[in-house]
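I have a structure here, written as structure tokens, and I will follow up with some questions on it.
As you look at this complex, bear in mind that one protein chain is not there, while each of the others sits in place.
Labels for the chains are A, B and C, by order of writing; each one numbers its residues from 1.
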């Protein structure tokens, strides 16, 4: 990476925010309870519950997103039950069949703008009508979505109502929940998520933690015996405090939202700059993940200076995926825009 | 835990050695490659290979021991193939059926002193003779064993030869490899393990790391496509560097063996003290894990002052499991012996 | 097999009773509903329910015993839950890890005489005390057992009470249920089984059917969505009537018990003959499965004339497993005894 000016590949390029590492160092040689039952994890769990205003929720800290997704989904479904997800859903595309590996089919619909709609869910439910087909039982969506989009409160309400009507769990992958909730375009509050979802996670890895996600279980039916599932899937860390300490540091004084705000601010500044130079976007930019559309020649030149993924081939254009993070310096945005101006 | 003097429950009570956390802090805001392909993980992998003198090995860093075991075993076996393990093996007893959850039976033998013998393996192979039974394909042992014992070089050679003769992989759970290799009673070198095993892991969690284990794959047949297995099981951390940085810090200047040496020294000092007071042991103490035998009355009084597990009920006696760690202060050993003297 | 006088290897050596095949032929070219919803299967289901006096039971017809076991167990357990079985249990020994392949550990106890005891179950429950271990949830026993033994009503009551107390399902493998229920030594009725078990199956394959078992589900909690499980595991035959027709033929006029009675009568006659010649048995013979103990020299000579398995090596003796079936002719028993007399 060294030879390029900057990487916009992801929001997990930088290791961890200094305050997070400082909190870990401050533990010193204190002896802690193991497997997530230490005082740090317990306090961090309380902070999560306060933040989302869900005092009766269960909170579990897990090393990464794929592991979080697969443990929760494995715990929720019986063998013949299936997940409904948008075609762009991370579990469908980029987790190497992790859900199928625990035995479950993922039924996908195209959705719109990378977002699943209540009508998509209804269609899947109607189609799966007898025992020759799997039975849909859990809806998986991401907030923000893999396209960078955010569900509106109304959209999420419709999805939630549709789920309750059809006996479906609603599970929200919150790898980028911070970015979503700190977007100027969002009309949801953390509390709304807790009211509408049966489970979701508050992502740490992509928002300044060294590693770790906070899984929140709201539906009582999903709470019992969850630690058995965690242990069986290798998700119960002996030193669970390693994540608890981090989340305490992130949530105690607002650091979590502060970091997410910077990521989004940098993302939108980048979007503005790109837009002002006359380039369009695959979806309207609202968080720290943008998908600008560049002519191939421009993209090729940018690739020589910056790191980013090509999201979609559009013939003589390419849709590029660009991410900013809590650590992205403003001057890198300015520099990129200047370079883009020169190239274009 | 706070009100008791000290916990001898495990070697993962303390979070992480300061030098490990310092190394993490030193990374700063550098942008790193993701999913274990960063420079720290690459350098740490080289250090592992140098340490075990196996230049062509593959090294993967994984968040915890159960996850490491299940990914390796899942990658190695076809559906009808099984694991052979000692009855006390961690995967058989204390991983909530993680191996069965990925589809494989664990065939156990009692072994001796918590160690599996080549003759045990032969017996399992002979017994499983046709397609109505699973086919043994991988031998799982721990070094040091769950009983605290260490395999001798001769024992391990016999097991290794037995495995090669019978087309069995030999996989060694090295959660406490450091303690084993730094025992004054060991006659094995790291290099011997690499020569005899098809895969093993160098445990970090129980030897001063915040979290993480280094899985070493030696058999070429097990190397291909391993990252697919990691990703599918949720074991490929986006910020893989979080482990790589730690292992570089542990291995670069000998910290790993230094920490293990302290754990073992404290364990053996504790064993000596207990022995001098006339108590026996379930197995001869050779590492940082001891199983002393106390009369129930003594054990009850100790439990009021110290934390430790009861390993086995022996009627009017109890076999207690006690562990020391890299962080155990010598005065805690002295204190415990003094308390035990008073109680006895 | 042709050159030997007779095979005592199993009770499934002969294809099917003529009346069963006649019933299949009588269907002619009638068009039938598929997937077990045809009139024959429905009537056969009613006959099963009448026989066991359980009008609210659900009955499903499945091609074979291993498939029946794995579908039922897969439907009943959540991922971290486990089966408790005797060490000689068919699912533990002779189904190639079928239960582990659907994700579940089988916890075994030695039991006595091939039978599991309520105290064995209690011991397993007590031992599995936290989320680091699987949670026992279903008890598997066979009636008659793999050793040929039959549980007494009192033994089964104790097991049933123990299961209910500990929130365990009781599932009975009835591959040889006919033989058990038609033994002069049995004090159980079909109805008792239905009252005590949560599910069991009435075996057809080993009692005159061409193939097929009748799975009976009594616990309401296990009934819902069962056809999804059947279909997913490949156990829902398009021509389900192929089994339904057979069970109607077996149950309508008492053929099922008639065939089992002959199998047992021949078994006990064989046992008497062997006993009168001074040979002992590993377990007291009570059904159509005997385990006589022969000196190696005698066994070797018998193997030249008859087919049977060696069950256990006892040094200079061998425990031989011998089975009679619905089709075993009395003269074969007489012949065997005469041959044994000459050999001994």
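Note that a residue touches a chain if its C-beta (ideal position, glycine included) is under 8 Å from a C-beta of that chain, and two chains touch if they have at least 3 such contacts.
Small disclaimer: the values here were computed from a predicted structure and weren't measured.
Novice: Out of C:215, C:242 or C:260, which touches the unshown chain?
Specialist: C:242
Novice: Quick one: which of B:80, B:169, B:190 or B:294 touches the chain that's been left out?
Specialist: B:80
Novice: What does the interface between chain A and the hidden chain look like in terms of residue numbers?
Specialist: Here the touching residues of chain A are 79-80, 82, 93-97, 99-105, 131-134.
Novice: Mind listing the chain B residues that contact the chain we can't see here?
Specialist: Residues 74-75, 78-80, 102-103, 131-132, 134-135, 225, 227-232, 236 of chain B touch the chain absent from view.
Novice: Quickly run down the residues of chain C that touch the omitted chain.
Specialist: Missing-chain contacts on chain C: residues 1, 6-7, 9-10, 12-16, 18, 21-22, 24-25, 27-34, 63-71, 95-98, 101, 205-206, 210-211, 228, 231-239, 241-242, 245, 327.
Going forward, only the chains that are shown with their structure count from here on.
Novice: Work out per-chain C-alpha centres and flag the one nearest the whole-protein C-alpha centre.
Specialist: Closest to the centre of all protein C-alpha atoms: chain B.
Novice: If every chain is reduced to the average of its C-alpha atoms, which one ends up farthest from chain C?
Specialist: Chain A.
Novice: Please compute the C-alpha centroid of chain A, do the same for chain B, then give the distance between them in whole Å.
Specialist: The mean C-alpha positions of chain A and chain B differ by 33 Å.
Novice: Go ahead and note the Å separation of the Cα centroids belonging to chain B and chain C.
Specialist: Here the centre of chain C sits 42 Å away from the centre of chain B.
Novice: As a quick test, compute the distance in whole Å between the mean CA positions of chain A and chain C.
Specialist: Computed from C-alpha means, the inter-chain centre distance equals 51 Å.
Novice: So which stretches of chain B touch two or more other chains?
Specialist: Only 95-97, 101 qualify.
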